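Take this structure first; my questions come after.
Here the complex is missing a single protein chain, while all its other protein chains stay put.
Labels A and B are assigned to the chains in the order they are written; within every chain, residues are numbered from 1.
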Amino acid sequence: MTGSLSLHNVSKRFGDLTAVDNVSLDINDGEFVALLGASGCGKSTTLRLFAGLETPTDGRVKLDKKDVTDESASARNIALMFQSYALYPHLSVAQNIAMPLILRRFNAVQRLPGAGFVSAKVRAEKANIREAVNRMADLLRLNELLNRKPGQLSGGQQQRVALARALVRDPSAFLLDEPLSNLDTQLRAETREEIKAIHKRTGYPFLLVTHDQSDALSMADRVAVMMEGRIVQSGTPTEIFNTPATQEVATFIGHHRMNILPPGAGTALHPDGANLALGIRPEEFSLTKRGGLQATVESVTFHGEETILRLRGPDDLSLRSALRGHVKVPEVGAKVRLTASNGSLHAFGADGVRQELAQ
Amino acid sequence: MKPSTMITAGLLAIGAAMILLPFIWMVSVSVKPHAEVFTTEVALLPKNPTLQNYWHAISQTDIPLYLLNGAIVTGGILVLQLLVTVPAAYALAHREFVGRNVMFAGIVAALLVPFHVTAIPIFIGLAEFRLLNTYTALIIPFVATAFGLFLLRQAFARIPKELVDAARIDGMSEMGIAWRVAFPLGMPTVIAFSIFSVTAHWNDLFWPLIATTDPDLATPPRGILFFRDEESGDDIGPLMAGATLITAPLVIGFLMAQKRFTQGLASAGLKG
Partner (left out) sequence: MIRRWTTDLILVGPAALAVVLFIFLPVAVVFVLAFTDYQFGARSANWIGLENFGDLFGSRLGRNAIFNTLIYAAIVIPASVGLGLIVAIGLHDLTKRMPRFSQALKAIYFLPVAATLVAMAVSWQMLMHPSLGLLNHWAVSLGLQPQQWLSDRDLVLYSLAAIGIWQSVGYNMVLFLAGLTAIPHALYDASEVDGARGGWSRFWLVTWPMLGPTTLFVVIVTAANAFRVFETVATMTAGGPAFASDTIVYALYREGFVYFKAGYASAITVVFFLALLLLTAIQILLIERRVHYR
């Protein structure tokens, strides 16, 4: 059974501090949403509000259109994978994976050791749980590790155990808190694929919370960008990258920070640059003889597949350009002229909101 | 506030009141006039508090002498312990010498030996040298402190090797490094150990009871028993005043430096 999960105008305040400020966010059935933001922007609190680990100061939380605002985490049946994995160190891998089922299907008496000898029902249920654990172990290649303790596992293995524990109980939604942050580069790429595959196969609503834009852009169907407790833009990864809604989002997203030409500085690139701020990603600049923007090369840094130029433009404007492929790299001190196609320009008004340029 | 919080707070407060009971009682009786003590109308708090008993305890009894003895004995023990322990702990942490591992193993083994176990032979030895009934008898057995050696060695071992090497290159002697580098850098542990040592020996009754019979040498706990046994049960007020006076230094110290005291006394669990 899957469903949808949503926050309606939710705020969370801790004393004077507003961590989450009037946020509305839906995660629909089968959708993979990424909540992207710098650390301290309120995204972890948002996740905890979804999970039921925090109660909102204002607003409602709904699960399958049912109001669950006042229900505890255990009542919501939402799976959560923790950044630190939070595996029980005293339990074996198999016991860790089984724990959500044990806690849900047995009462306190049935959980006592030896209850299986007394009650046939407990015995049968235990067999079911064992089977479910084995299914998870097959899915995530944990069969060999079932009897180990978490302390004896590598980071990647612990992460798969945490995934198994979250998935074993057919949750109504699946939340992941920075799932890749403790993994090395190689393992990261593999795990991204694995999580995407699990999402496809299970169809649960997924919420990924991350500070890493490439995780968000590569895995999610929809990305919500969070800044200072508010969601500033929500859209597909391509929308977020190609049409950032504000200047803040524009400079936050992208491997290289977007160049911003304040109003008046960008007239050489587009006439609207007279009263709007223009943004150009460094990789969209090209060096041509007739480019409108004149600049001096201050430094050249070779990075392998690309070369980064730091440039000084008119009015002491600091610019950066990324050159790729077989292009001639100018020397330090050279005067160059820059140009960019109209399609690659972003314009922002004085309030920082995106404006469409006249073509 | 949630009701469960109120219940927790209430139960804990009742428990704390029970913990405080003998303290309150001690202070209360110490300020009760004679007639209020010897009455069938026993009350927790005094009706007409007076400092008479304190005046009596200070001017008519040996309580001030006991306090002085306590200061001499605990002070003497601590100074000698540090004099012997700091250089050795430094060497154990930062010098290679023949027998170092044996010595460290010996210290860990010695941690398991409570003082009670060594009391009889030490008593015989002190008797042999005619040292019983002296300050020396009260102080010297505690110069050997496996606990102090262990604690300080662990603390000094956390000091970076480079720092010690730098001091050597600057021309400092080894004894100089022990006292002018290791000692100040290990100060938190030194303080924790000092609090432990002073508390343990100020409060000790076992050894003073064995090593001294002379009331003039009595430490506070030994002294309060002398005081109690001399009086025919008639001087309860002054007795409680005396008990309050000998408890006061450590309790005041604890209240002023709770964190350090807790740290110092909690670490004693490592000891046998």
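As a working rule, a contact is a pair of C-beta atoms (placed from the backbone, for glycine too) under 8 Å apart; a residue touches a chain by one contact, two chains touch by 3 or more.
Here the structure is a predicted model, which is why all the values come from computation and not from measurement.
Trainee: Give the residue, chosen from A:38, A:103, A:274 or A:329, that touches the chain omitted from the document.
Mentor: In the complete complex, the chain left out is touched by residue A:103.
Trainee: One chain isn't shown here. Among B:16, B:79, B:166 or B:187, which residue touches it?
Mentor: Candidates B:16, B:79, B:166 or B:187; residue touching the omitted chain: B:16.
Trainee: Write down which of A:149, A:196, A:310 or A:337 is the residue touching the left-out chain.
Mentor: A:149
Trainee: From the listed residues A:9, A:55 or A:74, report the one that touches the chain absent from this view.
Mentor: Residue touching the absent chain, from the options given: A:74.
Trainee: Since one chain has been left out of the picture, which residues of chain A touch it in the full complex?
Mentor: Contact residues on chain A toward the absent chain are 48, 51-53, 72-75, 77-80, 82-84, 86-91, 99-100, 103-104, 108, 149-152, 165, 169.
Trainee: So which bits of chain B touch the chain we can't see?
Mentor: Residues of chain B in touch with the missing chain: 1, 5, 8-9, 11-13, 15-16, 18-23, 25-26, 29, 37-38, 40, 42, 44, 83-85, 87-92, 95, 97-98, 103, 106-107, 110, 112-114, 116-125, 127, 140-144, 146, 149, 174-175, 178, 199, 202-203, 205-206, 209-210, 220-221, 224-225, 228, 236, 239-240, 243-244, 246-247, 250-251, 253-255, 258, 261-262, 265-266, 269, 272.
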